[in-house]
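Moving on, here comes subunit A:
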Amino acid sequence: MSPETSASSSAVINDPIGLHARPAVKLTKLAKSFSSDIEIRPETAEKWANAKSPNAVMKLRAANGETLHIRANGDDAQTSVRALVDLINKNFDG
Partner candidate 1 sequence: MTQEFIKKIIEASAATIAEHAEELTDLDRAIGDGDHGINMKRGFTEILNISDDISALPFGKALAKAGMTLVMKIGGASGPLFGSFLMAAAKAVDDVPSNRDEMLKLLDGGIEAVKMRGKSDVGAKTMLDVLAPVSDALRAADADLINVARKAAAEALENTRDMLATKGRASFLGERSIGHIDPGARSVVLLINAVCDVLETA
Partner candidate 2 sequence: MTDNVSLVIVSHSGDVARGAADMVREMVGEEINVAHCGGNADGGLGTDVAAIMAAIKSVYTQKGVAILVDLGGAETNSEMAIEMLPDGFADHIVICNAPIVEGAVMAGTEAAGGSSLTAVQETAEETSL
């Protein structure tokens, strides 16, 4: 199996109060389960944030309906991006 090296995707946040504390914790925890470097950026933000940093993710304050961009670098880049998109599409339920 060849290393996946890099991947990116995006998903739309569908939660009345946006990326609030509980989803942020879930996203961070999921990101931490992968070895790749993973970053996220809400459509309206300029800078990418470390998806494994609970503080950084919480500070994004991404709103409901906003697109969240995800990019990853590392051996499990594709798997990790797919998993994060999946989490957002499931409305962080699970």
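Regarding candidate selection, all candidates are chains of the complex that A comes from, given by their letters.
Following the convention adopted for this analysis, a residue touches a chain if its C-beta (ideal position, glycine included) is under 8 Å from a C-beta of that chain, and two chains touch if they have at least 3 such contacts; residues count from 1.
Model, not experiment: these values are computed from the prediction.
Only one of 1 or 2 makes contact with subunit A in this complex, and that is candidate 2.
If you check the complex, the residues on subunit A that touch candidate 2 are 21-22, 25, 28-29, 32-33, 52-55, 58.
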